[in-house]
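Of the protein chains in this complex, all but one are displayed in their positions.
Letters A and B mark the chains as written, and numbering starts fresh at 1 in each.
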Amino acid sequence: MPINYYIFLSIALFCIGIAGVLTRRNAIIIFMCIELMLNAVNLLLVAFSKMHSAAAAALPDAATVGTDGQLFVFFIMVVAAAEVSVGLAIIVMMYRNIHSVDVNFLNRLKH
Amino acid sequence: MNITQILFWLLSVTALFGAMMVVTSRNPVYSVLWLILTFFSISGHYILLNAQFLAIVNIIVYAGAIMVLFLFVIMLMNLNKNAEPTRGRWIKFAGAISGGCLLLVLVAALRSTEVSSKSVQVGVGEIGLIKNLGRELFTNYVVPFEISSILFLSAMIGAVVIGKKD
Partner (left out) sequence: MKNILELAYLVPLFPLIGFLINGLGRKSLSKSMIGIIGSGAILASFVVSLLIFFQVKGGNTDTLNYFSFIRAGAVNIPFAFQIDQLSSIFLLIITGVGFLIHVYSTSYMHEEKTEHFGRYFAYLNLFVFSMLLLVMGANYVIMFIGWEGVGLCSYLLIGFWFKNPEYNKAANKAFIMNRIGDLAFLIAIFWIIGKVGSVGYSEVIAAATEGSKFTTTDITGITILLFIGATGKSAQIPLYTWLPDAMAGPTPVSALIHAATMVTAGIYMIARSNVLYSMSPLTLNIITYVGLATALLAATIALKQNDIKKVLAYSTVSQLGYMFLALGTGAYVAAVFHVMTHAFFKALLFLGSGSVIHAMGGEQDIRKMGGLNKYMKVTHITFLLGCLAIAGIPLFSGFFSKDEILASAFGKSPVIYAVGLFTALLTAFYMFRLYATTFRGSFRGTHEQEHHLHESPSAITIPLVVLAVLSVIGGFIGIPEFMMHGGHKLAEFLQPIVAPSAKLLPVHEVSHSTEWILTGVSSALIIGVVFFAWNKFSRKPDTGEATGFGKVLANKWYVDELYEKAIVNPLAKLGGFFNNIFEKLVVDGLVNGVGRLVSYSSRQLRLLQSGQVGSYVLLMVLSILLVFVIQFFLRK
């Protein structure tokens, strides 16, 4: 498969995520859109890893070329899991205080 | 068009459609479900790329743990009704337009780069197998791996501290 396909697919997913962040007001959905963007990046990383592994197929260390990319994806998932746990805790906190998950109520930064 | 290509297009269309539905669904529960569909199709892509370990981790961690957490929160807050007030039409329009513009710009910019001529190894290759990744992870990447456990610990404590009633 040409790498371009994967690049465009990832960009498309990423931009859908961005459009979601921009258009929605529900904090949980915005959060999910961020997860979607993370996954788009993950997909691209795996694709690049396989691209490099294909290029190095003839080399003696072919077994390790490209593993970095996939390990990065692994770590991104680790961080995302931690982030979601904290982020959802914040959203719960926010709901408890203002009885809404609408980000437009979060305008205290103005003051 | 062989079977791999057919599968690629099928999974891509599913992923994009799922993503669109996540953004456009009015009910958050539906959004979560569509997102799970998207994650499954991305896992399918991983399998197609012979990254079996990541495919499984993706399903377990994302589609399993994280999305369940989302569902729990939504249900806890009783948000599963169509309660979201609509945003101003102009804001929505501007958001969609900016997203589209970003898509256009990125596609135009990356259309004819150096890497675009390269191709991806599909269906074969052993680096995605758990044996190879595990060896790397516990040799070269052992320090970040251990640090990530500390990250989890602190995230857990943070979540408890933030979430507890004061």
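Keep this in mind: contacts are C-beta pairs under 8 Å (C-beta built on N, C-alpha and C of every residue); 3 or more make two chains touch, one makes a residue touch a chain.
Because the structure is predicted, anything quoted here is derived from the model rather than measured.
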Candidates B:76, B:105, B:124 or B:142 - the one touching the absent chain: B:105
Which residue of B:20, B:91, B:129 or B:151 touches the chain not shown here: B:91
Selected residue (touches chain absent from view) among A:1, A:18 or A:78: A:18
Footprint left on subunit B by the chain that the document does not show: 87, 91, 94-95, 98-99, 101-102, 105-106, 108-109
Subunit A residues touching the omitted chain (full complex): 18, 21-22, 25, 103-104, 106-111
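Simple rule for what comes next: only the chains that are shown with their structure count from here on.
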Complex contacts: residues of subunit B adjacent to subunit A: 4-5, 8, 12, 15-16, 19-20, 22-23, 28, 31-32, 35, 38-39, 42, 45-46, 49-51, 53-54, 57-58, 61-62, 65-66, 69-70, 73-74, 76-77, 79, 84-85, 87, 91-92, 94-96, 98-100, 102-103, 106-107, 110-111, 115-122, 125-128, 132-133, 136-137, 141, 144, 148, 151-152, 154-156, 158-160, 162-163, 165
Complex contacts: residues of subunit A adjacent to subunit B: 1-9, 11-13, 15-26, 28-29, 31-33, 35-36, 39, 42-43, 46-47, 49-51, 53-55, 57, 63-68, 70-71, 73-75, 77-86, 88-93, 95-96, 101-102, 104
